[in-house]
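A quick write-up on the structure given underneath.
Only one protein chain is missing from this complex, and each of the others stays in its spot.
A and B label the chains in the order they appear, each numbered from 1.
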Amino acid sequence: MRQFVRSSRFLGLAADLQGSETDRARLLVRLALAFAGAVTIGAILFAILSLIGIMPSSLVATTIPIILIVVIIAGATAMAVRMGSNELATSVFLYGTLVFVAALNYMAGGITGPAIIGYSFPIVAAGMFGRSGDVVRLFILGIIFYLIAAIGEASGLIVPLNITDGTIRLISFAIFLVASTGLIGYLALIWSSSTARFVAQREAQAEELFRTNQRLMEKNIQQVELGSDLAQSASELLSSSHEQAGGATQQASAVSEVSTTIEELGSTARQIALAAEQVAEASQRTLENLSEGQDAVDRSIQAMDRIRSRMQDVSARVLNLGERSQQIGEIIDLINDLSDETHLLALNAAIEAAGAGEHGRRFAVVAAEVKSLANRALAAAKEVKGVIAEIQKATNSAVLAAEEGGKEVERGVELAHSAGEVMNEIVMVAERTAQSGSEISLATAQQQSASEQVVETMREIADVARRTAAGARQVQDSAQRLTAIANRLHGLSATDSGQRR
Amino acid sequence: MIVLISTATRRYAIRRDDLTSMQVVATDQDLASLSTAERPAIPIDLGALLDPADRSAPGRKHGLVVPLRRRPIVFLVERVEQSIEQATIRPLPTLISGCLRDIWAIGVLDFDDQLIILLDLRAVARSSMAQRPVATR
Partner (left out) sequence: MTSADGVHAHERPSLNGTNSTTSIHGTNALDVLLIRVEHELYAIPSSSVREVARYRTITPVPGAPRSLPGIISQRGTILAVVDLRLTLDLGLADVTRASRLVIVSHQEIDMALLVDAVLDLASIPGDQIELVPAALDPARARFLSGIVQIDGEPMALLDLGELINSLREWS
């Protein structure tokens, strides 16, 4: 909000508000001047008319005070505006004009004179300037002034000046009317144009305010979003640094795991070697069992094949029967056709007979014979049809059964074949396993013999070393004895020589 | 001269004199070749026009060109079978000819142990201009 107030835009708006006050004051001054001007012109006009002789001559005298009063009112209003108090100025103008109108009424013909029209002006002006209180007050005051004048004139206490009648009166009424309505019209005009300007200004200002508000709101939203982005980035950094820390720890533990695993691998390798030996033994045993199973499967496959070929024979024969049955069906159709035709023949014969009168009677006998023939043929055909239908049914079920049987056999053969295949696979696996097992045993055995050889060699080397050591000691002993003997020899020779002299 | 034609499920007989030409209609080109700028040709599936159940699949057709004042009508049929020089046309039974909605069938041909309806293709062309069914080619 502080931002808002400091913004230069806002200051401008505030200035505008003050500007509208200035506008009003200008309006008031203009109105006051117009008022003064209108009255002055009117008064001078009346003066001229009176000098000419149309109006009563006493009018001239009243012109001056009238002009004076309005000038005072206008001046006072302008001064009040200059001093800066528009309220005071408006009041001065409104009440001043009211008093002026009251005075004018006295000076221009009284309560039946043309000046009474003027009472409307201050009231309307007050309404225009928004002084609702003053509107009421001016209205009441106006009525009071009028009543006082009326009572005064009725009782003879007040005698208004310049009472006219007839055409002159009409002229004066006309002039007053023009002046008053012109003034009020002018007032309305300047007020409406000022109001229009005012409204346009306000609208522009409202637009500005709205736009400024929008921009500020957007900035706020952006700031909020920015803030949340930052927060999100911060939390991401934190979680990734956690991960890194975790990763480092994991690395450390992974390294130690690897070392442990390597040790375990060593022991596992020894275990595998043991297991391989066991597998080799097991697969050997399996191989022996399997060869028995395979024989059994081969035998059952052969049996199935024999059944299948027998079934195919049966199916072929049954199929043959089926085709025959089809032919029989066609024969039945033929029989049906014939019996239909025969029946129709008999019927048509009867129709002819019925229409042929006398001659028809003999023909009718023939027709009756044909009819009974048709009936017998029909009956016979029905019997044949019945029998054939039975045969067809039996044949169809035989065909069906044969098909079913064939299918069963097929399925059995398939099963046996797949059993055989499964067996083969197992055999292959067993052989491969046996082979791998024996390879591992062989390798292990080779390793063992190699290490044994190494041990042997070491022992031999130790033996040689020992023998060498033993030999060396003997030599040493021998050398010592020789040395001793040599010494003794030396000693003897010395003594000998000592003795001989 | 009478010409026998076959649609998807039927056979009909037509008068050669009703046509300006008979030709193969297999592509848009073929149809366009029968049109001019002022007188575009209109293709109509004859079988479907006479019996909505007798509609043929799109493909190569034979066209029978009937000239009307404003434009040529091309009646599409499956095959033009043969022409018959001397044909015995018998009239339709009065019971039927008296209650036909449009006088398109004008006689019967007894051919191959089959009754074949003889059509007045010009009358068919004129009526079909009033309401045009969709054509397949």
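By our rule, a residue touches a chain if its C-beta (ideal position, glycine included) is under 8 Å from a C-beta of that chain, and two chains touch if they have at least 3 such contacts.
Treat the numbers as computed from the prediction; the structure is a model and nothing was measured.
Undergrad: Among A:L170, A:A196, A:L216 or A:L344, single out the residue that touches the unshown chain.
TA: A:L344
Undergrad: With the missing chain put back, one of A:I332, A:A398, A:V413 or A:I426 would touch it. Which one?
TA: Selected residue, touching the omitted chain: A:I332.
Undergrad: In the complete complex, which positions of chain B touch the hidden chain?
TA: Looking at chain B, the ones touching the missing chain are residues 10, 50-51, 90, 92-96, 98-105, 108, 110, 114-117, 119.
Undergrad: Spell out, residue by residue, where the missing chain touches chain A.
TA: 329-330, 332-333, 336, 340-341, 343-344, 346-348, 350-351, 353-355, 357-358, 360-361, 364, 367-368, 371, 375, 378, 385, 389
Definition applied: only the chains that are shown with their structure count from here on.
Undergrad: Taking the mean of the C-alpha atoms as each chain's centre, how many Å separate chain A from chain B?
TA: Distance between chain centres, rounded to whole Å: 60 Å.
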